[in-house]
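I have placed the structure first, in the form of structure tokens, so that the comments after it can refer back to it.
With one protein chain removed, the remaining protein chains of the complex are shown where they sit.
Let's look at subunit A:
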Amino acid sequence: MHYRELLLFLFKKLEHERSVNAVFHLLKGKKSAQTLQDAYLFQIENFYGIDRKLKKSTFDVYVRELTEKRLVRVENDQAIVTKQGNQILRGRSFQSYYQIKGHKYHQIDREFKQGLILLIQTVSMLIHGENKFIPIVDQSYIQSRVREVLRDYSMQFDKIAEQLYGELHTVLSTIDEHLATVLLKQCSGYARVGMSEQQIAVEENRNKEDLHLQTVAAIHNILDTISEQPEKYTLLTRLILKKTNRLTVSAQETFNFYQAGHTLEEIASIRQLKISTIQDHFVEIATHKKVFNIYSFISEQDLNEIQEAIQNTSTRKLKPIKEQLREEIDYFHIRLAIANMNDDKE
């Protein structure tokens, strides 16, 4: 798939509902309650945070191109997919493009890729007797992880090389051949320095962003396979750096008070923040934390009703959902219910 088509698909999903920039925030993985909720509400959570380095200027170029090709029309800051645009989308499903899972992996995919690249480079150099080289990955926490892995194997390079080769061979056999090639071309070793996404894109006559999508897909596919059978991929599994904290700083503070037994209102008064702000924090917490008990805010019956209303409503706006529900159920409840739909909590 081309990046352009992905954008078209996402604009379609948010048509009449959200601004053009909502798609930008989604791809960047903006850490706001709104963006996260939209991702689940519109069922585009697979694409949340898959392009964390996306520049606004690049995004704007794509939007302009789509407009010039008359595939979308921008009105009041919203993107409307035109007839031609709809034709392109017709009969094609982007929902699960290459099983990309942004919501699940956006916090670990980049680091995993870099760890993999550094481990491959290091092992490749060491088995060729080259122990002085410039690491191709700069971040010190990734370097220390790779160092740890090497130590665990008592620096038996041949053994690590063999196992790494074995695990990679097995896992790459399960994914699309082209994706596997794209990923390995980016790896550096004794014989040569790897290529950048931009360089591969030129070779394939595609856009750089297209190649980025393919790389992310490759990484997500690998992560899927190895997290299903971690015992089969002990070396690769070591490269997953668990991020434990997904909350914004302020929401984390609210969460701390919550865990200490304070109520929403108490927290608002202690922290001297508006009730609505603390509600935003709780929505964020409900999205990410398993330990959060949603039933302290909402009855099981209300929750069921809201879920039903979400399913019945063709539009994804909060207002029509609310209109279907009893007066006592407010927006906060609805947002909590949507947050609760995230199945990837920690």
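Please note the rule applied: a residue touches a chain if its C-beta (ideal position, glycine included) is under 8 Å from a C-beta of that chain, and two chains touch if they have at least 3 such contacts; residues count from 1.
In the analysis below, contacts and distances are computed from a predicted model.
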In UniProt, the chain not displayed here, chosen among "ATP-dependent DNA helicase RecQ", "ATP-binding cassette domain-containing protein", "Protocatechuate 3,4-dioxygenase subunit alpha" or "MJ0042 family finger-like domain-containing protein", goes by "ATP-dependent DNA helicase RecQ"
Please pick, from A:22, A:72 or A:187, the residue that touches the omitted chain in the full complex.
-> A:187
Have a look at A:8, A:27 or A:120 and name the one touching the chain we're not showing.
-> A:120
Positions on subunit A contacted by the hidden chain, ascending | 53, 114, 120, 123-124, 127-128, 132-138, 140, 158, 161, 164-165, 168-169, 172, 177-178, 180-181, 183-185, 187-199, 202
